[in-house]
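One protein chain omitted, others in place.
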Amino acid sequence: MTQQLASTPPPRPRRVLSTGDREQQVLDRIERARRRRPKLREERITMSHGAGGKATHTLIEAIFLDAFRNPLLEPLEDAARLPMKGVGEAGGGATVALTTDSFVVSPLFFPGGNIGDLAVNGTVNDLAVAGATPLYLSAGFILEEGFPVADLTRIVASMRDAAAAAGVAVVTGDTKVVEKGKADGCYINTAGVGAVAAGVDLGVANARPGDKVLVSGPIGDHGVTIMLARGELDIEADVESDTAPLAELVAGLLGAVPGVRALRDATRGGVATILNEIAQAADVGVFISESAIPVRDQVRGAAELLGIDPLYVACEGRLVAVVDAGQAARALAVLRAHPLGAQAEIIGEVTAEPVGLVTIKTAFGGTRIVDLLVGDPLPRIC
Amino acid sequence: MRFVDEFRDAEKAHALAARIAGLCEPGRQYKLMEVCGGHTHTIYKHGLEDYLPESVTLVHGPGCPVCVIPMGRVDDAIHLASEPDVIMTSFGDMMRVPGSNGAFFDANARGTNIKMVYSPLDSLKIAKANPDKRVVFMAIGFETTAPSTAMTVLRARAQGIKNFSVFCNHVTIIPAIKAILDSPDLRLDGFIGPGHVSTVIGCRPYEFIASGYGKPVVVAGFEPLDILQSIYMLMLQLHEDRSEVENQYARVVPWNGNPVALKAIGETMELRPYFEWRGLGFISHSALKMREAYADFDAELLFAVPGVRVADPKACQCGEVLKGVLKPWECKVFGTACTPETPIGTCMVSPEGACAAYYNYGRLTRQRVPEAISIELSRP
Partner (left out) sequence: MCLGIPGEVIEFLPEQPDLARVDVSGVRRVINVGLLSDEPPEPGEWVLIHVGFALSKIDEAEAAAALEFLEGIGQAYEDELAALRDSQIE
């Protein structure tokens, strides 16, 4: 008995077969449960709260958003965009972007940079992805008693160079010293201010079905570098942090390509976290293709060895862009024309369904979900 | 990556999917159990079920050594970690497993020093670097991992390390499989056999399943093509009315296992008379402890461990999921009260737990590839 075959090798037509009705009911019930505001159950802060995943989101919602709630904070984007009355052209008003980030990385010095580079680039990037031209930074230092001045000098020199490269000035700061045993040598907080050009309105909530999702380069470099630099593993690899200022890359993109809906820099929590934020903020689905995602061989090898997924590993010089489908090819070309975007790729698209979920077509050809992790990606041995 | 990428090739998967579909007898349902949690993880991570026809169901087995650790043992570990000057070391998989009073992460928030390690050798290193501390290694895993613990203990003895000990929670796979086979609730057609456990114990230990219970077994590798090929081999056995043990993972698994590894285990460890498995109850001769000759490395002897038996929370149905009686989504609290963020049981928090795999990866309406829909190719 001959049956008609579906069409030949890729692209394969999708036939959606429903799982049992019961299973679908359970899936629906779970979606409703996920939409409810999560409660903070812990009595003490754990490491999971700092990882950028679900635990962090719950903490932010339950403690910070709850206390400080206001419309400027609610979008929870990388930078807040603030209308400033009485400033700007003839007092007509301007929009200023404000952001802050704290840096507690250990070790302080690693291949590709140090905590100082992160402190400048991280904040510059948060402003850039808000569509702002980064202008001024503050820098607050918390130093451990006994910390070598030579190390501090090195860190600050890196910050000076990074600031120059990014075109920003460090205009104010603060220093505190704490007893030996605290602050892991040196903690830095930077806050940044930038000017948002008129008409720029970037935000993950703007994503629409059909938009394409791009990433500016190979993922996971920074997180893997740090894990290896901690020296607890007998692993050597030729990886280094991708820390870099993205303001120029962003300016080039926004200048040449209309239809950019959102930009995010992929830091802790990795690209997967950003994709989930897009899906949830815009009430859309995000569908990506594993084979399209750029990952350096060595990062992949190290991640496989450790049993972690590069999608969740921090970057420090990569952006994720959501772009109108008609402009995606142009956006890709513009990114690739810049050294920091040379390996940019279109990794997927925004879909109407399934709402709030990120799905991936694996290299093997099957489909699965990419959910937010609870905390840091924990290496598995199983 | 060599020996990895070739076994993730989607093109070959389509061919296997068609073959598997072609071997399905019309009207018959097939239930195959993958014993090993690592296989469950691969299946969901790569979306392998998309390649299976509707009549073939994969049942997730109890081969998740984290999942089967009773809450009382987690409490014991935290108790050990709370002793003065103790550094507890553990694999990452354990860090979020809930005990009666939180998991390792929560215990650290209360002041314990539980460090994540990637190898028991790291734990030994920490012991050497901190002579004033007592370092305990929480050993978990089936026979795959027991040899590494054993070698580390032998190394510690050879190097005269006095501040290192093991809290041994190694379990053995055959009693777990037997418990499944003897369970009245299940009707399984075949087993996807554990891959890495078999590098140590070999393939012979599974012969009783084929000859005694008449179920085919295929020892499978961990890349998605390995598992798909193993399913194909099982379906072929069923089609041809055979029940044998076959080794799909021959590139890694020697038929006779690893005698050096077995010797190391035998030298340092022995079987406990019985051990409690979460969800499966007490099983005799199913777990390992340090031998008397190595008592100085046995944390349960060096420290007073409460050893209180803690019943699973009422709502928890991990036992039934571990036995494959319930699918993850059939558990009453799945995805609502029990989520990766607020896990009630181990199946949701272990990286290879069936519930975690389904919640994190599989919570989707199935999108089967066309070849997996039963297709009979005409033969000229």
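Letters A and B mark the chains in the order given here, with residues in each chain numbered from 1 onward.
Here is the rule we use: a residue touches a chain if its C-beta (ideal position, glycine included) is under 8 Å from a C-beta of that chain, and two chains touch if they have at least 3 such contacts.
This one's a predicted model, so the numbers in the text were calculated from it and none came from an experiment.
From the options B:Gly102, B:Pro147 or B:Gly190, the residue with contact to the chain not on display is B:Pro147. Within the set B:Ala129, B:Ala250 or B:Ala304, the residue that contacts the chain not displayed is B:Ala250.
Across the entire complex, the residue among A:Leu40, A:Val104, A:Ala205 or A:Ile235 in touch with the chain not shown is A:Ile235.
Within the whole complex, the absent chain has one touching residue among B:His196, B:Lys215 or B:Lys327, and that is B:His196. Only one of B:Ala107, B:Ala261, B:Cys318 or B:Cys355 touches the chain withheld from this view, namely B:Ala261. Residues 1-4, 6-7, 9, 11-12, 14-16, 18-19, 36-39, 41, 63, 65, 91, 118-122, 140-142, 144-145, 147-148, 151, 194-197, 199-200, 222, 225, 229, 248, 250-254, 258-261, 264, 352, 377-378, 380 are the ones on chain B that touch the missing chain. For chain A, the residues touching the chain absent from view are 2, 5, 8, 233-238, 297-298, 300-302, 304-305, 307, 380-382.
By definition in this document, only the chains that are shown with their structure count from here on.
Centroids of chain A and chain B (each the mean of its C-alpha atoms) stand 33 Å apart.
Contact residues on chain A toward chain B in their complex (touch as defined above): 1-3, 5-6, 9, 12-19, 22-24, 26-27, 29-30, 33, 38, 41-42, 44-48, 54-55, 58, 232-233, 297, 300-301, 304, 306-307, 354, 357, 359, 361-369, 371, 373-375, 378-382. Residues 1, 4, 8-11, 13-14, 37-38, 41, 44-51, 54, 64-66, 91-93, 95-96, 105-106, 108-110, 116-118, 122, 141, 145, 224-225, 327, 329-330, 334-336, 339-342, 350-352, 359-370, 373, 375-376, 378 of chain B are the ones touching chain A in the complex.
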